[in-house]
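A single protein chain has been omitted from the complex, and every remaining protein chain is retained in its original position.
All chains are identified by letter, namely A, B and C, in their written order; residue positions are counted from 1 within each chain.
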């Protein structure tokens, strides 16, 4: 295991400390329990809290700031946070208009946020939760824990954040978030595994000519292990199930997100973007907004995911609204 | 070699095509010869062109846009571009007030930009060049090709870009760039090598418990290969030579850049930032601006570099000035 | 012979020890079909419990210890197993309420309440390849042993044996809950890490009860 870390046990607290110190103009950090919060919280708007296991940076801490999240709660690497810090973060951002929890659909995240919401309610805080489940690699059926929340989460956080920032009510912010969740689909591929610091071993084994199709974001193996293919063929393979799912149709305007898993060079992400934009164009689907980079990662994993979000005027306007976070910034 | 590419020969053109398509609001691409240029070029201001081998993304294309570069010229991976595209890019951005070339100090880059400047001069374009050489790992002496230009280049491009954007003359923009070059120092470390697509083999060999100290950005081996150490010890080892070089002194205000080499997860970069900020504080050096992320990379290499730039009021103001590029954006 | 607070305390200490010993193995199992953190999660939780035992009042009841374990696991483990095991211990505490001594019926009730708590939170059924596949056979075996007139220690022994068999029996299954469910057929051939940790915890319960009984 080769990592720029000190003691594996201190990875999360030390990283959060560094993050807060580097972005002191935007956030501050609570250390016990650990969470990251907007320096100007609580404000008069609806609060938005997200969180989950660490190792997906910039998700979620990198999205705390004006126009996006009010707080982020990082758990241990790839492990959902416990309820305590979620409750504390919720209390820290509640300005009296209620708090939205944006939860990725994993049993652990759902259960811990559920408990936290119950506890916050006892303290008189109105909490609504939305569960992101954009990963089409997992069939949503009685036979799974349901689709996972992956890179589409960033889009939910940005757009719900803009809704809250313009002063929408908790109901309205939750409705906007649900709309994004309903309209975004994702799927990913890994060329290499990642190494969780406390485990010290690769999360799965892959031969030099193999890749994992349909991975999640926790270094889990994917749905199938197949031979490595050229970038264009990989894109086609991921984009098919995404397009067919909602389905996206000719005439749709969409946001295309090419998300790096952490260890893939940018030069490759744009080769992927090129093909994805081509395929969508061939299907008559117009890419009107795009985002390319490392946004929802799995430590140093090489690979990427594609997300497509169907846009309408409202979502486009909220996407374009000013945002000022460590990892996403425009308009101010 | 595991890469999200098609034919290795098409890596640069396909990636540039994808980049231009993803950021059509900011840039357009010329395909023959290949360069990336602001969509609104030429303008009435001094033009700024940079370039170099590909594989360092977002450097340089990711920094084309309002308040930074007017054009970027990518060569083959880790290979300086030839003069032709540099000349074409220079002509494309010249609005009559001259063009600044920002060149990283490598024999190839210097020679090719030199030739391009000569050719552009023949076409009546006034060209000034500055050569970035911030890498303290290389002793600047008669016995080397001089210090390399590494991640400090981003700071030169941002600050010179702001100077040009506010309407400064070519002489003044060049002087500002030279001031940044005089005041920035960097040093890097690699935990893993990278694989150049056309070579297909790792750029150097490292055992599981080894790292390369004093690396450049082209997958070259560093000055010394030593045993892997904890993050804090690595920071101390890099920051010492950086601080002692200018030297930075107690009371200085600085910008601290923690630059990922491409394959290092963000969670680690902030552990590095934490320690670097601590060490500087202990020395009485005040970090007033900071930047953390993948800005000058070596494909999928794991590792990072530290850069410290001594700030004054002018440089701080130019740093803070609005910028709108694919990889760096604030104030608009 | 019935079991008292000392048994619970010993159980918790033995649990912490056996989880620490099996930390790497549980991580390995979870890496195969999950995200590789189960051993780390459980170890973090039980390591946090140990020092807190000292704060318990001298006249603490079994339920007090179980509640302490529950709240500590909930606030330190995270992931799926944190809330699930937390609920299990919380419901177990409720089942033995203010009893000072646990007879066979109480011990069996404790196990059933724990299992029911997990089902309540996690909605898993038998055969879903989760910790329930260790818990449910354990509860059934305890029921049978109780009906057969076994001692509390023997009941726990039966439960532990059944849990071990149940954990092993998860290997051929396709998962329908938890992260392993994303893997489809690829989960086949791998033991569920949560079922394995349940088996370890129940074995610890039986072992310390056995020592208590023979002591």
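FYI, a residue touches a chain if its C-beta (ideal position, glycine included) is under 8 Å from a C-beta of that chain, and two chains touch if they have at least 3 such contacts.
The structure displayed is predicted, hence computed values, not measured ones.
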| request: Mind giving the shown chains that are in contact with the missing chain? | output: B
| field | Omitted-chain contact residue, chosen from B:18, B:81, B:98 or B:293 | value | B:81
| field | Residue among B:18, B:42, B:219 or B:260 touching the omitted chain | value | B:219
| Residues on subunit B that touch the omitted chain in the whole complex? | 53, 75-84, 106-108, 111-112, 114-115, 137-138, 142-145, 148, 196, 198-199, 201, 203-204, 216, 218-221, 223-224
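We adopt the following convention: only the chains that are shown with their structure count from here on.
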| query | Taking each chain's centre as the mean position of its Cα atoms, how many Å separate subunit A from subunit C? | reply | 33
| field | Averaged-CA centre spacing for the pair subunit C and subunit B, given as whole angstrom | value | 55
| task | Can you check how far apart subunit A and subunit B are, centre to centre, with Cα atoms defining each centre and the answer in Å? | result | 29
| task | Identify all positions of subunit A at which a residue touches two or more other chains, and write them in rising order. | result | 77
| For subunit C, what residues touch not just one other chain but two or more? | none
